[in-house]
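Questions regarding the structure given below will be posed in turn.
Every protein chain of the complex appears in place save one, which is left out.
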């Protein structure tokens, strides 16, 4: 996993956008919509396959897998930037919230949603 | 924007998962599915509002906005980890690809998809 | 709007599937996944545009719009069929539930979610 910082990647994303004068299109709704579309493209790689057949398919489509993860990342970084969210802090705070919703002794080894724990 | 590194946040995500013995549930399809669900929750914050009304709504729901971004980030990091993808490198490589698909002189100021440029 | 019945359209969908021996692939998760993917393709037609520009774009892409609606419909019908759900009855029952969640006197002219009414 990468030593890249969120601020470094965010700067690259914003530079890419500014060079193309695209900020004018990046309203919150279309950005979130774009995030969903890219997430769906990642999900499409998983369609109709399971287990070993899926793993083989992902290995054969490794470049697409990396690209789709990167496309999702782009929108997360751009949204965090535009909303002034410190994504690292937000992530750590959310993990703390999740740790309360899913205490280890109750959640260990079960996939039950916290509302049913 | 945060100085947190991807490797630091990934380690936190995997620690959270391992403490709960949840890796057993994290097959590629359900992870990508979860990414889509979290992206959809972020999109839901944008539903039925535009412009200033949307900005006010997001300001009033700032905590939810941060949480949803963090939830999306969790799945991106977990997937990159499990697939052995260096997310920072993947991101930089994809930006280079996008720069070819959207050359500045053609793409500047227009939202046209590259297939129609 | 069409006089076609749900049962007629469902029969066409299932015939199409059976001729290709595709039922073997249609497990619940991949069907719901496919529904999301087709819904996302419909949403993509709305990306980066608003108001008159969006209406013009949809008019220029009318065939794609019809096709995406049809693709979404395919999965709704196939899932209802495979789960043994009477979609017409389910629809009417859900409207009754929604009428309770959104009583006219409270919901009229406001887009507030029922949990906040």
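A, B and C are the chain letters, set down in written order, and residue numbers restart from 1 in every chain.
One rule holds for everything that comes next: contacts are C-beta pairs under 8 Å (C-beta built on N, C-alpha and C of every residue); 3 or more make two chains touch, one makes a residue touch a chain.
Source: prediction; values computed, not measured.
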{"item": "Displayed partners of the chain not shown (whole complex)", "value": "A, B, C"}
{"item": "Touch criterion as defined above, residue of A:13, A:33 or A:65 at the omitted chain", "value": "A:33"}
{"item": "Chain B, residues in touch with the chain not shown (by the definition above)", "value": "25, 30, 33-34, 36-37, 40, 43-44, 46-48"}
{"item": "Chain C, residues in touch with the chain not shown (by the definition above)", "value": "1-13, 16, 19-22, 24-25, 27-29, 32-33, 35-36, 39-40, 42-43, 45-46, 49-50, 54-55, 58, 65-67, 69-74, 76, 79-81, 83, 85-95, 97-99, 102, 104, 107-109, 111"}
{"item": "Chain not shown, touching residues in chain A", "value": "29, 33, 36, 48-50, 111"}
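Just so it is clear, only the chains that are shown with their structure count from here on.
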{"item": "Intercentroid distance (Cα basis), chain B paired with chain A, Å", "value": "2"}
{"item": "Where chain B and chain C are represented by their mean Cα positions, the distance between them in whole Å", "value": "26"}
{"item": "Residue numbers of chain B (touch at least two other chains)", "value": "29, 33, 36, 49-50, 111"}
